[in-house]
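Here the complex is missing one protein chain, while the rest keep their positions.
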Amino acid sequence: MARIGVFICHCGENISATVDCPKVSEVAAKFPGVAYSVDYKYMCSDPGQSLVVNAIKEHKLTGIVVSACSPRMHEPTFRRACAEAGLNPYLCEMANIREHCSWVHEKGDRTDQKAIDVVRMMVEKVKRNNALMSIKVPVTKTALVIGGGVAGIQAALDIANAGHKVVMVEREPSIGGHMSQLSETFPTLDCSQCILTPRMVEVAQNPNITLYTYAEVESVEGFVGNFNVKIRKKAKSIDETLCNGCGMCTTKCPQKKIPNEFELGMGNRPAIYVPFPQAVPNVPVIDRLNCTYYKNGKCKICEKFCQPKAIRFDQEDEIIEVAVGAISICTGFDVKKTDFFPEYGYGKHKDIIDGLQFERMASASGPTLGAIRRPSDGAEPKKIVFVACAGSRDPAKGIEYCSKICCMYTAKHAILYKHKVHDGTAYIFYMDIRAAGKNYDEFTRRAIEEDNAQYIRGRVSSIYERDGKLIVIGTDTLMNHETVEIEADMVVLATAGVANQGAEELAQKLHVSYDQHRFFSEAHPKLKPVETNTAGIYLAGACQSPKDIPESVAAASGVAGKISCLFSSSELTREPLIAFVDRIAAPDYSSCTGCFLCQPVCPYNAIEKEDIKDRAGNLIKSLAYINPGLCQGCGTCVAICKSKSIDIDGYTNQQMYSEVDALLNS
Amino acid sequence: MKLGFYPGCSLEGASREYNESVQAVAEKLGIELVSIPDWNCCGATAAHNLDKELSLSLPARNLALAEEAGLTELVVPCAACYSRFTVTQHELLHDNAMHKKVNEIIGKEYKGTLRILNVIQFIEEYIIDKLEDNMKFEINKKVACYYGCLLVRPNKILNFDRTEDPQTMDVVMKKLGADSIDWAFKTECCGAGFSVSFTEAVGRLSGKIIEDASHRGAEALVVACPMCHSNLDMRRPAMDKYNGKKIDTPVIYITQAIGLALGIDRKKLGLNRHFVPVKLDNFKPYVKKEVVVENTQIMEEI
Partner (left out) sequence: MSEFQPKIVAFVCNWCTYAGADLTGTSRIKYSPNVRIVRFPCTGRIDYMLLTKAFASGADGIIVSGCHPNDCHYTSGNFYARRRWIVFKKLCDFMGIDTRRIVFSWVSAAEGSKWADIVNTTNEEIIKLGPYDSYHKLSTQDILE
C-alpha cells in the first residue's frame, strides 16, 4: 500500500498569491494513497527540507510529491532530501505549480483546480515509480587523440601530464599538422616551427603517449569509459624499430619529381620520404603509388643503401586494437584550393596561390627558402594582391560562414611580404577586417601603418592573365565603388577554411554529429563547446569550425580538463532514467519479438542483439538488449516498440497512462 | 526530324544573318525547324524590369502555343529570348499561384512539358554528331568564343555550362578544327542594353572584349547571341575610339562557322551582312579522321 506525502510550497507569495495552497493541501490529503499532506512557506529552505525529511521518516512514506517550482529547478534538492531520509531518491516527483500555474494564470477556481489536477497527476505517477540505483560504469583511463596537429598535441600532452595514458593517431607520416607548415604566427610573428617542434618532440618522448603515425581510426565500438578502437597502421614499408633516421634512403631514391604535399605542390620529394626535416617521428615512409619498385617490380635502391636494414617491402597494414575511456577528435581543417574559383581561373594560373602556399613560400625551410618568388618564373613579385574572403562569406558560390583566420593571416602575409620585398607593394581586397583578439587589431594596424599594406574594401570580380601579368579587377566600395584594376605579379587567395577530408566518415565511425559544412558539432554552442553529443567523445581545434592557434590550444586544454575529470574516478555514475527490454520467465524470456525496429531509431546505437540459448548452445530467441552505458533515455524506442516490450524508467507506460488518467478523471 | 523554333524579333530584323545561318545549317543536315504559329514578343529586355506578370505572360503564351502545336522541343537561338523562356518556365513551375494567374492572363493552359534549347544545346544534340560526315572544310583559324551574359546565367535556372569559364562553344569550334583560345572576356558584359542610349559605354565594354581577343591573336570572335553580335559588329567605331586603334577582327555566329565548315554558300549564311567584313577564307579541306577533343572531359564534369 502506497503511502505518499504531498508537500505544497507557497514559494513566499509566488505561488500562494494565485493558488490557494491550504485548499490544495486539504484536497490532496484525500487522494487515494496519500498518507500525509502539508503546505509550507518555503519548501526548499532548510526548515522546509527538514519538514520533508521528518515526514518521510515519521509517516513511513513510500513516495513524495513536492508541489512547487519546475523540476528543472529543485528536483535534485528534494531527491537529496529523500536520500537523506532513507528513501530512494527516484521516489520523489515534483508538481510544477509555479512556472506552469501560479505565474501564468489569474487567481481563481480554475487555477486552483489546475494545481489540484497537477498534484493528483504526480501522486498517481509517483505511486508507480520504481526505486532506481544510479548506474556505475568502469572507466578505462586511456585517452585516444585523433589527429596530431597543434590541438591534438596540446590535448595529448595535457592528458599525459595529468598521469593518464594517451594513444595518438595521425594520418600523415609526421605529427605537426598545418601549424608545422606555417612560416610565422600572428600577432607576434614568432616562428611557427620554433614553437611547435619542441612540443612535437615532447609527444614522442612522453612515456604516457603511444604515437601511431601514418595510421587511421578503422572502427570504434563501445561507450563512454569503455571504447574499443581499431587503428589501421598503414604500411610505411620501414621497420620503425631499426630505422635510425639517417635519411640516406631519401637522398638515394631515383624518384625525385613527386609533388611534395607538405609544400603544397611547390616542391618535389622522392618516393621514400620524410615530409619535412623536423618530422616526428623521423622515420621515412615509402609512397607505394609512386615508388619504382611497387610500380615496376625493380629498384630497391633504398634497401641497398639502408645501413640498419630497415626497409620492408613486404610490410602489410597492421590493425591495432586499443581500449580507451575517452576520445578527443582533433582532426583539423583543410583549405579550399585555388581551382575552386572559376572567376580566378580555376587554378590554371601558376601565380595565383592560396594562403597556405604563401606560408610555405615565406617559411625559411620552404621551397624558396623564405624568398617570395613567382611560381611561374621565379621572379620577385613587385606587386602582390591578397584577396581576403576567397570563398568565405559567400553563400552563392562558396561557403556562408566566416573562416575567421584569414583577416589576420592576410595582414601577416602583407607584413612578411614587405619585410622580404622592400620595394614591393601589397594590395589587400577585403570585406571587413575582423581582428577581434588579443593584440589582433594592433597587428592589422601595423600592417596598414608601418608596412604600408594597401587595404581596398571591395571584392575581386575576376583575375586574368595577360602578357605575364595578372590583371585583378575589383571594386573599391569606399571610393564611390570605383572599379580598381591592378596589374599584379602574384595573387594570394585567402581561401576558405573547410572541414578536413574524411571528416564525414570519421563522424559516422564515432557516431557524432556534424553540421552542413561537415564540421563536427559540439553538444552545446555555449555551455558544452568541447563535448559532442556522444558521451566521452570531445572536440578540439579546427575540426569544429575554423579556429586560430590560441583558440585551438585553449579548446585542446579544455578537452584535456574534461577527460581528466572523467578519469578522476574509476567508475562513472549516470542517471538511471534509461530504457530497458522486459524479461519474463521461460519459455518466452521476453515479450520482445526480435523485430529490431528499435535499432535504427536509436540515436546512440545502444540497442544490441542478445541471443538466448539453451544449455547446449542452441539459439532459442534473439532479443533486443539496451546497453545501459550507451542509452541516454530519449525513449524513442519505447514509442516505436510494437509489442510494448521496451519501457523507460522514470517515464514508464504505466506512469504516463496513469498521469493522463488522473488528469482527466477527476 | 522536326523541332519547334522561335525566331524572336532579332532574328527577323537586325540579326537576319543569324536566322539565315541557323536555317541553312538545319536544312543542310535535314532538320526541320517549325516556327511557333502566331508567336509574339518574348518581353526582353524591358518587361521583367517593369511588370513581373507581363514578363512571364509574354513568354508563357509562346510556350503554350508551342505545346498546342504538339511540339516537344523548342530551339531558341536568341540568348535573350532563351533566357526569358527558361526563366519563365522555372518561375511558373515553382510558383503555383503565379502559374494559375498567368494561365488566366494568356487564356491558355501552359503545361511545362516543353524542352527549351539554346543554340549550343541544339548543336550539341542534333548537329555535332553529323558534322564528321558532312564537313567540307576545317575552320583552321584561331578563334575566341564569346558567350556573353545571358547564355550561361543564371546558372541555377539554366544549369548549362560553367558560368565563369564556359566551354561548350569551344568544344564545338574545336570539333570544326578551329584553335579556340583561352581568354579573359568570355562572359564579360558587352553593354548591349546601352547600345542605343549610351554608345560610349558600349565602346568601353565591347572595346575591352575585342581588344583582348585580338591581342591574343584571335582571327575571329564566335558568338551565339544577336545582341552580342550587333554590338561587337556595329559599334566598332566607338570601340576603336576607346582603344585608340582600329581593330578589324570579325564577329561571326557559331552557326555561320558551322555553315562555313559544311561548305554552305557565304551569302546563304548572311556573311555579307556584317559591318566588319568577314575575310576568313582559305580553309583546309576536311579529311574525315578520329578527332580527339581535349575538352570532352571538362564537358563531362559539367
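Letters A and B mark the chains as written, and numbering starts fresh at 1 in each.
The rule is short, and it goes like this: contacts are C-beta pairs under 8 Å (C-beta built on N, C-alpha and C of every residue); 3 or more make two chains touch, one makes a residue touch a chain.
Everything numeric in this text was worked out from a predicted model, so none of it was measured.
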| item | value |
| --- | --- |
| Chains in view touching the one left out | A |
| Sole residue of A:R98, A:K404 or A:R459 that reaches the chain not shown, by the stated touch rule | A:R98 |
| Selected from A:N533, A:Q599 or A:N627 as touching the chain missing from the view | A:N533 |
| Touch criterion as defined above, residue of A:A29, A:C565 or A:V660 at the omitted chain | A:V660 |
| Contact residue for the chain not shown (choose from A:R110, A:K295, A:H419 or A:K609) | A:R110 |
| Residues from subunit A at the interface with the omitted partner, ascending | 70-72, 96, 98-101, 103-106, 108-111, 113-114, 117-118, 121, 513, 533, 577, 601, 603-604, 632-636, 638-640, 648, 650-651, 653, 656-657, 659-661, 663-665 |
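Keep in mind that, in the parts below, only the chains that are shown with their structure count from here on.
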| item | value |
| --- | --- |
| Where subunit A and subunit B are represented by their mean Cα positions, the distance between them in whole Å | 51 |
| Subunit B to subunit A touching residues, read off their complex | 162-165, 182-184, 212, 215 |
| Of subunit A, residues touching subunit B in the complex | 342-343, 345-346, 348, 462, 464-466, 471 |
